[in-house]
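Everything below concerns the one structure shown next.
Omission of a single protein chain aside, the complex is shown with its protein chains in their original locations.
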Amino acid sequence: MEKNVVNIEFEARPENQSFARSVAAAYISVADPTVEELTEVKTAVSEAVSNAIIHGYQRKGEGRIAMELKFTDRDRVYIRVTDWGCGISDVEKARQPMYSTGEDMEMSGMGFTVMESFSDKVLVESEPGVGTSVTLIKCLDTYYDL
Amino acid sequence: MEKNVVNIEFEARPENQSFARSVAAAYISVADPTVEELTEVKTAVSEAVSNAIIHGYQRKGEGRIAMELKFTDRDRVYIRVTDWGCGISDVEKARQPMYSTGEDMEMSGMGFTVMESFSDKVLVESEPGVGTSVTLIKCLDTYYDL
Amino acid sequence: MDTIFYLQDDTLVATLAGEIDHHAADRIRSDIDDELLLYDVKNLIFDFSDVTFMDSSGIGVVLGRYKKIRALGGTVVIRGADSLVRQILEMSGVFMLDGCREEKRKE
Partner (left out) sequence: MDTIFYLQDDTLVATLAGEIDHHAADRIRSDIDDELLLYDVKNLIFDFSDVTFMDSSGIGVVLGRYKKIRALGGTVVIRGADSLVRQILEMSGVFMLDGCREEKRKE
């Protein structure tokens, strides 16, 4: 199962939030994850992709989102979500619980917190005016169960 | 729903047959297809992708497969599966029911026939030594039901 | 999927269903707010029993309604959340707010 690199590119439309998490779920399914791991990965991907749609491209419904998926080890999945939207000027601040620039839209500021609790590692690279890349790394317990 | 272009690229591994059809199913789900339409699209995609893995790349487990998905109309989905494998020298012959170069592996030669009966249109472009592109076009009845 | 409502005296029960993400949340939010305007509601019960997926968008839906209900002097109940929905709502601290109570999921 090592590697198996998948690259996917889709439009920043709201309905693609659910498409993106289904793709991630189908991708890790071959590694026989638990139902809980499946939900955790779907949730983390959902946060990363909706951030790209809502913040990166400011809900314009336009712009491309790229997702790269691979197994860096047979039980460790790597999912990188990239947008070429507005970017984040202060990543450290953005990652804080409850911090949101979308409070008027009832955004909770808990997106990064959810990603962090449902993944083993979250890497954020961003540059204002260039775009944002969020990498989720998740170890699946699958193989320890044997 | 018009357009919503998705491009995906994955490796020619046997386990990606099921991944590819799950992606196609997730993609058309936003258009609220019937269960039957969903199965038909999954089946046609499964045939196209396994052909790329088995014939195009001769089961080597290596090589990239690209899938492009889009709605050319709100109820008409277009799925193009491309490989850069061995190609087909006589496409007309290959499309005939029961014709197969994999009879020793118990291939039935019914892959293209299944794609044709489960899609509205199947286009095949191929060049020996260059690769093959199979395009499946499927009209979803969804919107006529309203 | 559509939110289903019923009114029990001055309490509105909103049964959410399906997948709650930021896309679906817009609709859920406005559906609930329409009901709150339509009837003389004091308290609100969110029933999550039929929710199959939820990301952090659910927090905004709950907190936003909580603020409106508190302004009316009412209370909010979270019912039927499964462990993952619970985990997400817990991160937001919503269960620790005055006038917000949890009712455990029936097993």
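Chains: A, B and C, in written order; residue numbering restarts at 1 for each.
The criterion applied here is as follows: a contact is a pair of C-beta atoms (placed from the backbone, for glycine too) under 8 Å apart; a residue touches a chain by one contact, two chains touch by 3 or more.
Everything quoted here is computed from the prediction, not taken from an experiment.
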Interface partners of the hidden chain - shown chains only, full complex considered: B
Candidate in contact with the missing chain, chosen from B:M107, B:V124 or B:C139: B:M107
Of B:S46, B:T82 or B:S126, the one touching the omitted chain in the full complex: B:S46
Given B:I54, B:M67, B:I88 or B:V122, the one touching the chain that is not displayed: B:I54
Hidden partner chain, residues of chain B it touches: 14-15, 17-18, 21, 36, 39-40, 42-43, 46-47, 50, 53-54, 97, 105-108, 110-111, 113-114, 117
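We take it that only the chains that are shown with their structure count from here on.
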Chain A and chain B: spacing of chain centres that average the CA atoms, whole Å: 28
Inter-chain centre distance, chain B versus chain C - centres from mean C-alpha coordinates, in Å: 42
Between chain A and chain C, centroid-to-centroid distance (C-alpha), Å: 25
For chain A, residues contacting two or more additional chains: 15, 18
Chain C, residues touching no fewer than two other chains: none
